[in-house]
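Here it is, the structure in full.
One chain of protein is taken out of this complex; the other chains stay put.
Read from first to last, the chains carry the letters A, B, C and D; within each, the first residue is number 1.
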Amino acid sequence: MSVTVPQTALGDTRAALRRNFWRGVARVLRRKPSRLAGVVIVAMFLLMAAFGPMLYPAHLPRDDNALYAPPSFAHPFGTDFEGTDVLALVVTGARYVILTGLVTAVITVAAGTVLGLLAGFHRGRWDTVLMRITDLQLTIPGLPLLLVLSTVWKFQGPLEMGLVLGLLGWGGIARAVRSQTLSLRERGFIEAARGLGLSTAHIIGRELLPSMAPYIAMNMLIAVTGAIYAQVGLFFLGVLPFDSNNWGVMLNLAVFGGGALTSTAALPYLLAPLLAILLLTLGIVLIVDAMDEIFNPRLREE
Amino acid sequence: MTTISHGVGESPRPESSAVPGLLVGTAAATTPGVRVRDLTVVYRTPLGELPALGGVSLTIEPGTITGIVGESGSGKSTLALSLLNAVQPPGRIAGGSVEIDGLGDVVDLAGDRLRRARGRHLGYVFQAAQNSLNPLKTIGKQLLDLGRSHDVDDLPALVRDAKSLLERMGLDGARVLDSHQHELSGGMRQRVGIMLALVLNARLVILDEPTTALDMITQATILRIVREIHQERGLTTLMVTHDMGVAAEVTDRLAVMYGGRVVEHGPTMEVLGSPRHPYTRGLIQAIPRLSGDITQSRALPGRPPTLGTVPKRGCVFQERCPLRMEVCETVEPPSVIENGRTVACHAAEAARPAERRKEHA
Amino acid sequence: TTETAGTAGAGGIYTTIDGAKQIDATAPINPFNPQGSTFVGYDAMSLAWPKNSLTDPNQFYPGIARSWTATPDQGEVVVHLQPQARWSDGKPVTSEDIRTSIGLAYTQGGSAYTVNAGAAGAAADITIVDAKTVKVTQGANRSNVFLRNVLSTVVVPAHVYGKLLPAGFWTTLQAARGTGPAADKAKAAITGLSQKVITFAPPEDVSAGPFVLERVNPGAALLKKNPYFYDAARIAPDKVKVLNYTGNEQIWNYLVTGTLDSAPFTAVPAAVMRKIKQTPGNAIRKGYSPVAASMAFNQARKPYDNVHVRRALAYLVDRAQVTKIASPEAGTPSLTTTGIHGDSAKAWLGDRLAALDPYKVDPAKADAELKAAGMVKKGGVWAMPDGSPWKVEVHVPASFSDWVAAAKSITSQLNDHGIEASVTTSADYILYLDELASGKFDIGFWLMALGPSPYNIYQRLYGSANGWSLLAGRLTHSAPGKDGNWMGGPETIGGVNPGELTNRLNLAAPDEQKRIVATLATLTNQQLPVIQIYDYVNTQFINTDRYTGWPPAGSEALRLPAGVWMQLGMIKKK
Amino acid sequence: MTTLTTRRTPRVNAVTRRLTGHVVRGLVMIWVVTTISFVIIRNIPGNPVLGQYETLIEKGMSPDQAERATAALYGFLPTGSLWEQYTGYMKALLHLDLGQSISTPGTEVTTLLTSAAKWTILPVLGGTLLSFLLGVTLGVYAGIKRSGKLGDLLSISGSLLHGVPQYVIGLLMLAIFTTLWPILPAGGPVDVEFVPGLNAGYLASLVQHATLPVLTYALASYGGWVLAMKSSVATVLGDDFILAAELRGLTRGVLFRYIARNAILPLFTILALSLGMLFGGAIFIERIFNYPGLGLLLVNSIGARDYALMGGTFLVTTVAIIVANIAADLLYTVIDPRVRTGGAA
Partner (left out) sequence: MITGTGITRTYKQRGDVLGAREVKALRGIDFTVPKGGAVSFIGESGCGKTTLGRIVAGLETYDSGEIVIDGTPMTPLSPRRRRPYFRRIQLIHQDPYSALNPTRTIHQTLRAPLALRASQTGRPSSWIDARAEELLALVGIDPGYVLGRYPHQLSGGMRQRVVIARALTVDPEMLVADESVSMIDVSMRLSILALLKDLRERLGVSLLFITHDIATARYIGGQGELYVLYRGQVVERGLTETVITGPVHPYTQALLSAIPVLHGLERPGRERVVPTEALNERHADEGCLFAPRCPFRTERCEKERPILAGCVESTHEHACFHPQRREVIPVEAVA
C-alpha cells in the first residue's frame, strides 16, 4: 500500500522552499534599499580584500616630493608621510583587516558554539566546568590582556592575530549558545531524538545546530566587526607589529606621527581609514538589520 | 475555605427573556445588547489582505451569556476583539458595524472615546490570564492605574469594590491586591482578570477562552463564578471558547463559527440538542463522552481552513461537509432566522423550507 | 577660598611642561624619587646647571653654588654657595645641607658618590669649609668629569632630609671605602638606605629654588614663587603650572592653542609646526642637542658581520630624504657617520671631518660593496652569497613614530634598490630594548652621540652594548651575545681596541681626548657599527605673548628647564 | 500584618542565599584570575630598569644622570623564584596589600589605584548614565515606532554608533572640539589652579575637563542602549499584558510606563555589568584625552613593566567585573518581583 513518491517531486518542493527563502531575502532587501546598499558595501570590501593587493605593485610607489599631499585627482585621499597614495594603502590594507576579522569570527563562533553546545547539551558537571571557564574568559579584561599579550607574543600576520582575538572573545557566544541549547533541549524534538536513540552527533549536528544557525550567523557578523575594531584599535595604540598597509597603523601614524588631529595636512591620511571603518560598519549594520528581519519573524512586518 | 459542596444538581438556568426597553441613557446602568452587522476583518499577509471575518452578523441579546465556539482559526478572538474595536495590526476592520447599546457603533469610535469605552463599558478577560497582568506591579497598583485612567475620583471606593468582588469569587481580597501576578495561581489570576473587567461596572463582558490554560477543577470553579456574577450583576456576557463542553455548561445562547462566519446561532440547549448545521453536528459528534456509546463519536474529516485556504466562493464548510450540494460551491448560504435560531446552510434550508424568514433583507 | 587664574598675581602663571617625566600626583615630593613631584629648575635645585657645550662637559651656570674652583686635574673642587640662598621655609641654605645632600646621593649610587673603591671619579672626602663653602676631593682614579658630577648634585634641606641619614653615617661611609668584610657590611648599610631615601615623603615641599610646589594633581602641578629664593627679584612669574602629557600630540595641541609659555624639545611633524607657528606669540628657539638617531647593526649576524654590506647600506640610504620624512623639524641629516653629533663633530675633528667618507647616496658604490661582500643579485633582487634570500628587517619600537617613519623610509629605499627590506616594530620601548639587548635584531634603531662628554658619546658605540663593560673600575670584554653585547663588533680592529680607547676618554686630558675622539671617529666612519641617520636639533617652543627675554637661538641654556632660565635672569613679564 | 512577615522573609533569604553563593564563587574566580595574570605578567619580557634608563636618555638626560636616576629602581624589583614571589604576593593579597609600585617607587599600588579609580569612575559613570538615559529614552521610541521612518533612523544610527569603535569617536571629538573649534581642554582631569573641594571653580573645571571623555563615552555606548532597549521593547510589546492593559482602557501614559518599566528591567542588569566591565576598559578614551584613570594607569604600568601595579590594575578590573556581576544579579533579585520572592509560585 506504500505510495511511491517521485524523487523529483520531493526535490522540487525542497527547491521551491529554498527559492521561497531567497525570495523572502530579496523581499526584505527590496523593502528597504538601504539594506541592498549594505550588501553592496560589504561585497565591495570583500572584493577589496581578495583582489585589492593585486591592483598595485608589491611595493607601493612613493612620491618623494609629495609628502602628505592634499587630495587631488591622482591621490583622492592624498598621500602619506612617505608620499604613498593613501587610497592604495586603504585598498591594500583591507585584506589584513578583513582576514583577521574573518579568522576571529570563525574562531569565536566555532569555539563559542562548540563549548556552548557541549555545556548546554551535557549539562551537569560538563556544564559547570565549561561555564566556569567561560566566566573566566569573560572576567579577564580583554583589552588589557591583549596589551600584555602583545608584548609577550609577536603577532605574525592576520591568522595569528585572529587566533588570539578569537580565543579572547568566545565567552559571550558560548554563554548565549548554551542558553539557547538549554531551551532547545527542552523542546520536544530534541527529546524525541534522544528517545529514538539517535546519536549525540546527529542531535547536535542535525537538530540543534540548524535551529541556531541564524543566530550564529548573526553573531558571526557581529564578531567580524568586533575583531576589526579590536585589531585596528591595537594597531592604533601602536602595540602591534608595524605594517604600513594597515588601517590601524595608518590611524596611529596619522595621529601620532602626522599630527592629523592638530593640523589638517595629515587629515586625509586619518580620515581615509576612518571612513573605511565607518563604511564597513555601516554595511554590516545594514546587513544585520536585514538579517534580523529575515530570521526573526517577530520583526518581520509583512 | 475548603468546601466542596456537593449534590448541586442542575445549576439554575435563567430564561433568556430579559427584555430591555430602548437602551438610552447611561449604559452602565442598564444591560446592553450588541448588534454586529456584516463585520469584515482582514489581515495583511504576504498574499495580500485576507478576511478573517467575512461579514459576520450576530445579535447578542442583553442579559444573556452567549458562547462563541469554533475551531482554532475560525475567527473567534478576532470577533471578540472587534467588539472593542481592538483588532491588532496587521489586521483591521474593513467593513460592517458593531452597535453596542449606549455606545453606538464601536467601529466609529477612536482615540480617547474608544479608550474610555474600554474598561468602563466593555470588560475584556484574556485567554492567557497569567500573561494579562503586569508582572512588575502588584494587582492593587494595577487597579489604581485602571482607576486613574478612567478618572475615578474615589479610589478607596474602587479598592473596596475590587476587594468585595474578589471576595465574592472566593479570594482573600486584601492579600490578592497586595500580590504580584507570579504569586497567584492560574485560577486566581483569571479571577483577578474578571475582577479588573468588572470593577468599573462594565456591563458587557467579553471572555476569550477564560479557562483554556486552567486545570479541570479550577475551570469548573471559574465557570461557576462567571455564571453567578453574570446573574448578580446583570451583565451581557460573551464567552469565546473552543470547548463545546465549556460553552454548554454556562451559556444561554451559542454561536458556532467556522472560517470567519457564524454558521449557527441559537439557544444553547437547542443548538446542542438539535444542531441544524452539519458543522455543529460534526463538532458535537467529535466530542468523546463519559456516558453513552463511545463508538458513535467520530472525528470531522479534513481540517479547518486558515486565512489562505478559506474557499473564495460558496459555503466555507463545503470541503468538509457531508451534505454538500452543487449550490454550496458557488453561493454563500445566507443566515436564516427561525424561532430565534440562525443557521447558514443550504442543506438546512432545503430541509425546512416552510417557515423561513430572512433576518434582514 | 577659591583661587583662580586671576588671583595669581602680577607676574601671572607660567605654563610649561616637564619633558623628563610624567606627573604622578601620588609620588612623594622628593627629588630622589624618579617619579617625585618635584621639578628640576623650579623647586628642585642642583649646585649648578650644565651648559650645552659642544665639547666641554664641565661648563656650568651657577645654581645654589654661586661659584666654584677646581684644581686642573679636578682633584679638589671647592663650591661657594649663594650667600642669600634660603629654603622656602626661610631657613638659610648651608654647607651642612650640601653635605647631607651628598650623603643622600651616596645611598643612591652614582659616578661621583659611589662607595665602590677604585671607581673612576669617586669622591674621597667632603669637607665643610665654612657655612657657605664645601670642598669635595676626588679619589686617586681621577675622572675628567668629576666637576660635572659634583656640580650636578641635587640639594635638599638637611632639616627635612637629615634624619634619613643615621648617626655615624659618615663613619660608615669611610669604612665602606675600604676592602674586606667590614667594608662590605658598611657598603650594604649605605645602599640599604636607598629605598628609604627614595620613598621618603616630606609633608610639604621645602625648596631652595625659585618656586615651591603648591599642589599637584594627575593633570598638572602648580608651583608658586618661593619668596626666600636668593634671587627672587629676578623671577617674574608668580606661579608655574607644569602640565602633564601622555603623548606628543597633546603638547602639539597645547602649542597650537598657545597654552604653553615654553615647551621642551618635542618631535613635531611639519604640518603641525606650520600650525604652531601660526599661533600668535609662538616662536621657536633651536639649538644644539647632543643626540643622534642611527641604525645599528648586530655584527654577530650575517651578512652584517661584513663591513662591505654595512657600507653598501650606508651608500643606499638617502639620509636627507629619511630626515625629511621622519623628523623634518627636529633633525638634520647626518653629514656623515662618526658617532658624534654633527655640530660637535666639527669642534672635535676640525679639518679631519672632511677626510671622512660622507657616504653620499651612490648605488653604484653600493653594488660594488655588495659584490665585494659576495652578495649576489638574482632577478633584480640581492641575495646572500649562498643564494638564499636576504631580508633586511629594520627594528624600531612602535611608540616612536619618527623612528617608525624613518625605518619605513629606509626600507622603501632599500626595496627600490633590490634589497628586500621591511620594518618590524616592538610593542613598546622596554620590549624593544630587551629584544635589542638580547641580540634578536639584525638592525635596530639606536640613540647615540650623547655629548658633550666624549666618553658618553663613544660609550654608546663601544660600551657595554658592544661588549666592553666596567666592572669595579676594570674594563672587560664579553663575547657577542653575552652580557648585553648585541652589537657584536670585533674586540680590536686593525690593532685598535675601541672599547679601551673609549674608557680612556673618561680619564684623559683634553689633548689626549681629542686624539682618541679622532681615532674613534675615523674607525666608526670606516667600520660602521651604526649608520648615523639624523642628528637631533633641540627645538624649544616659546610664546612671546606673556613673557619676554627668552634665551636666543643656539644659547647654551636652551636645553635647561625654563625654571633655570628664570634663575639666569631670563624671562620677564611682558 | 502576617502577610508582611511572610512576604519579607523569603526575600531576605533569597538575597542572602544568592549573595553567599556569589561571593564564594567570586572569590575563587578572583584567585584564578590573579594567578593567571600573575603568571602572564611575570613573563612579559623587558627590564624595567633598563627601560627607565633609556627612556630618560631619550628624554635628553645624560647617561650618568640617567644611571643615577634609575639605579635605585633595582631595589624595587621583586626577587626570589617565581614560586616564592607568587606565594608572597598571595599572602600579601590576603592582607589586601598589593605591594609597592616599581615605576613610582615608594608609592603603594593601592594609593595609585585609588587615585586613578576616582578619575575612571567619573567619566565612566557619567558617560554610562548619560548614554543609558538617552539610549533608553530613544530606544523606547525606536521600539514603539519600529516601522516608522524615524524609528528606523534611530535604530540604524544606534547600530552605527554602537558599531563604531570608541577611539574613532574619541579622535573625532578631539579633532572637532579642540582643534577645529577649540572650546574644550584637550586633556587632563582638572585645572590645577583650583583648590580641590566643593568650590565653583574647581567643579566647573572638573566638568569642563570631563566633558569630552564623558561625551565620547556616552556616544560610544549610546547605540548599544538604543538597540537593547528597542529589542526589549519589541519583546514587551509582544506580551499579552500590554494588549490587556490597552483593552482595559488605560491611558497612553500608563501604557507607556508599563512598556518602559518592563522593557528596562533586563537593561539594568546590563547596566551593572557594563559599569563593571568598563571600570578598567576605558583605555582608549583615557589615552586619547590624557585622563588619568585606571586604563591609562594600566597602559603605563605595562609600559614601565611595573609588575605590582599591573597586577593591581588587573585585580581591580577583575574584581569590578565580578562585583558588577553579583550586583547585577542582586539588583535583579531586588527589582524583579518575580525573582525577589524566590521563584515562581
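Note that in this section contacts are C-beta pairs under 8 Å (C-beta built on N, C-alpha and C of every residue); 3 or more make two chains touch, one makes a residue touch a chain.
All values derive from a computational prediction rather than experimental measurement.
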Given B:Thr66, B:Asn85 or B:Gln219, the residue that touches the chain left out of view is B:Gln219
Please give every residue of chain A in contact with the chain that is not shown.
1-5, 9-10, 12-14, 17, 187-189, 191-199, 202, 206-207, 210-211, 213
Identify the residues of chain B touching the omitted chain, counting contacts across the whole complex.
1-11, 13, 71-72, 170, 185-187, 215-221, 223-224, 242-246, 248-249, 268-274, 282-284, 286-292, 294, 297-300, 303-304
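Methods note: only the chains that are shown with their structure count from here on.
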Counting only C-alpha atoms to place each centre, which chain is farthest from chain A?
B
Counting in whole Å, what is the centre-to-centre distance of chain A and chain D, each centre being its mean C-alpha position?
25
When the centre of a chain is set as the mean of its C-alpha atoms, what distance in Å lies between chain B and chain C?
92
Which residues of chain B are in contact with two or more other chains?
none
Return the residues of chain D touching two or more other chains; collapse runs of consecutive numbers into ranges.
44-46, 178-179, 287, 302
Chain A - residues contacting chain D, complex
32, 34, 135-136, 138-145, 147-149, 151-152, 225, 229, 232-233, 236-237, 251, 255, 260-263, 267, 270, 274, 277-278, 281-282, 284-286, 288-289, 298-299, 301
Listed in rising order, chain D residues that touch chain A in their complex are 29, 32-33, 36-37, 40-41, 43-46, 146-147, 152, 155-156, 159-160, 162-168, 171-172, 174-175, 178-179, 234-235, 238, 277, 280-281, 283-284, 287, 295, 298-299, 302, 310, 313-314, 317-318, 321-322, 325
Residues of chain D defined as touching chain C within the complex
44-48, 50-52, 54-65, 67-73, 75-76, 100, 103-107, 111-112, 115-116, 119, 178-179, 182, 186-196, 199-202, 209, 287, 290, 292, 296, 300, 302-305
